[in-house]
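Complex shown without one protein chain; remaining protein chains in place.
Note that the chains are named A, B and C in the order they appear, and that numbering of residues resets to 1 at the start of each chain.
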Amino acid sequence: MSDALRICVLAAADALDAARSELGILDGAAGDGDHGMTMSIGARNVRRRLQALPSDTSPGDLLRAIGLAMADVGGAIGPLYSAAIGAMAAELDQGPAGGNADLARLHRAAAAAETAIVDLGHAVPGDKTLIDALHPFVLALGTAEASSPDLDAAVAQAVDASATGALSTADMVARVGRASRLGDRSRGLPDAGATSFSIIVRAMADAYRGARTGHG
Amino acid sequence: MSDALRICVLAAADALDAARSELGILDGAAGDGDHGMTMSIGARNVRRRLQALPSDTSPGDLLRAIGLAMADVGGAIGPLYSAAIGAMAAELDQGPAGGNADLARLHRAAAAAETAIVDLGHAVPGDKTLIDALHPFVLALGTAEASSPDLDAAVAQAVDASATGALSTADMVARVGRASRLGDRSRGLPDAGATSFSIIVRAMADAYRGARTGHG
Amino acid sequence: MTSGAGPSRGVLKKLINDPFDAVDEMLDGFVAAHADVVRLIGERVVARHQTGRPKVGLVIGGGSGHEPAFAGYVGAGLADAAAVGNVFAAPSPDACLEAIRAASTGVGVLLSYGNYTGDVLNFGIAAGRAVAEGIDVRTVLVTDDVASAPKAEIDRRRGIAGDAIVFKCAGAMAERGATLDQVERVALAANAATRSMGVALSPCEVPGAGRLSFEVADDQIEIGLGIHGEPGMRRGPLLTADATAQILVDTILGDFEQPSGNDVALLVNGLGATSHLDLYILYRAARRVLEDAGNTVSRSMVGEYVTSLEMAGASITVTRLDDELKALLDDPARAARMIR
Partner (left out) sequence: MTSGAGPSRGVLKKLINDPFDAVDEMLDGFVAAHADVVRLIGERVVARHQTGRPKVGLVIGGGSGHEPAFAGYVGAGLADAAAVGNVFAAPSPDACLEAIRAASTGVGVLLSYGNYTGDVLNFGIAAGRAVAEGIDVRTVLVTDDVASAPKAEIDRRRGIAGDAIVFKCAGAMAERGATLDQVERVALAANAATRSMGVALSPCEVPGAGRLSFEVADDQIEIGLGIHGEPGMRRGPLLTADATAQILVDTILGDFEQPSGNDVALLVNGLGATSHLDLYILYRAARRVLEDAGNTVSRSMVGEYVTSLEMAGASITVTRLDDELKALLDDPARAARMIR
């Protein structure tokens, strides 16, 4: 489980590097243009921290280390991710349980992450922030949990929901963060942080499936 | 005569304004790019000085005023032109005499201008400076003076000689002035100061002919 | 991305190495060049050499790319420490906390920085930890950018070149041996009296981003920009210095209680690529608009104070002065990039 988590996290780091220029463009359209570079710095920090951790590190400790790596990044995004990841760590401490229990725990972890980010940043859906990709992600996990026990299917639906949520921010006007100064001029392109979130969860989901089915 | 001189000088000022961008390009190719603007500032200074002078001002005093206006410009070109114009002023003080005497005086005046510039700047033909347009101008006047008394024909030949001289600087390597630092890289385009000199004398000659034949 | 061996393959040409090393190499060079004034603590804190005597600490900071802000304003009569972030990214909580510790001599620490989400979050986390360590911490946010929010939401405004004014006044007050209450009070007063408006003529590029911060047509400018290469509030045609100053100063004066009868400091700040020739012409124009409106300019600052990498453009900052602020601006200061 810890190995699988490592693989997923490193996949997310690579996906962020690949998206650096795109994320810079999105952040620059309305904000200050650093998000691509900032997330790449985060990816580098995360890789370094993971290398330093023994292979038997628990998933919770692994996440806490990743949270610290993200805190080092600074910017608005650093504290938000580090708080979110710290909250998820608590959920993962119980370790795996199989079947629906995993899905339930993932749902709780994602919900805890959202709560942590909202507590810190006070953004609500519609503010054109990563919340607009994270909130539908959490909702989709909840809906899936209520209907079927299939973790992969649930994750796939949640990833799609976050992607849709990220795209939907294109029509939104930024109300918080750097971009808010622009008012209506911030409309047009999707939010950088929402986009990077959807990139992260898709990369992790793909890597997780690949790792389990051995096509990783 | 003084009126004709005014007309010629103002024609030269207009021609320099029209050539500002071209002269800037030539100076910028190897030097510091200011020659177009510097000569336009000179043109403005000259217009102001002429306006301040009474209409009965003698040609010599008119030229001395123009020399002061050029001195105000600064740069390398200001002192060179102001010394040259000052030297010409002395020649013009005798006033017109008609026929070959005018041509002889013009020749002496041009030669005095060349001497003044060489005394100050120590450039020799081939150094890629305005001397390469002025020197053939003086030579042509001398040749014409020896052969025929026709002032217009002599001036026309001298103007053509200065234009040819200016163009010939394209193949030269700058040895003095700002451009000399470049060595071989200064080859290719004609020298800015040689070009502006040939523009000035052509504009004055055209205006003089126009003024006399009434097509001014 | 570029390797340490190759040049920075960005849109704009830069004299850097690996963009991932840019901030750390800059700090390494900065503390080496100004070792008489500052030292590096850890990786991202620039601190003034200890004086021994207790004084209220002033901690400033923010993202990189605004040089000489913020590290350039650390020194006698100014800040005690600056927390340094990545380019256009607020410093981490650890860096902020390190800076607070370095500035603390037991009589309290004032944090002052521009009002941006990232800075508020990171400095806020650090402030909480510092308080837990028993340090008396106060915070004064700089909010001089009139373009960043309407007057009704004045507390949401961002900090731009007004930083230099607020830091100078607070730093001078702390150097005089004032209490934390007094230093906080003058910082609040300086910020309340300060307004800025800027224009951008050309964009900048975050090292490694591989793209310009925004695109603007050859005959257009961005009015009401921030200091991060953001697009401005609105776009307009390129104007003369006189017309530009009129727009910027009118907006500032319209935001003051009274637009005339003020004794002011006028700061003209270059954003990076604009020549000193232009800055002094803009200063002249701004000063005329202020004086024509019935104000007196009694203090002036012209140069690069809070930049946006190599962006072309400038901002105008006006501070309404009373005798106290005037004296604080005049107090001696010996920072690497601000000497009085």
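Everything that follows uses one rule, which is that contacts are C-beta pairs under 8 Å (C-beta built on N, C-alpha and C of every residue); 3 or more make two chains touch, one makes a residue touch a chain.
Small disclaimer: the values here were computed from a predicted structure and weren't measured.
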{"item": "Among the chains presented, those that the missing one touches", "value": "B, C"}
{"item": "Contact with the hidden chain (one of C:40, C:60, C:249 or C:282)", "value": "C:282"}
{"item": "Chain not shown: contacting residue from B:14, B:32, B:61 or B:102", "value": "B:32"}
{"item": "Touch criterion as defined above, residue of B:59, B:78 or B:125 at the omitted chain", "value": "B:78"}
{"item": "Residue ranges of chain C at the interface with the undisplayed chain", "value": "4-8, 12-17, 22-23, 25-30, 32-34, 64-65, 67-68, 72, 87, 199, 201-202, 204, 207, 218, 221, 237-244, 272-285, 287, 297, 300-304, 307, 309-310, 312-314, 337, 339-340"}
{"item": "Residue ranges of chain B at the interface with the undisplayed chain", "value": "17, 20-21, 24-25, 28-34, 36-38, 40-41, 44, 71-80, 120-121, 176-183, 185"}
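Quick note on the criterion: only the chains that are shown with their structure count from here on.
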{"item": "Arrangement of touching chains [line / ring / star / complete / other]", "value": "other"}
{"item": "Far-end chain from chain B, centres as C-alpha averages", "value": "A"}
{"item": "Inter-chain centre distance, chain A versus chain B - centres from mean C-alpha coordinates, in Å", "value": "73"}
{"item": "Separation of chain A from chain C, taking each centre as the mean of its C-alpha atoms, in whole Å", "value": "32"}
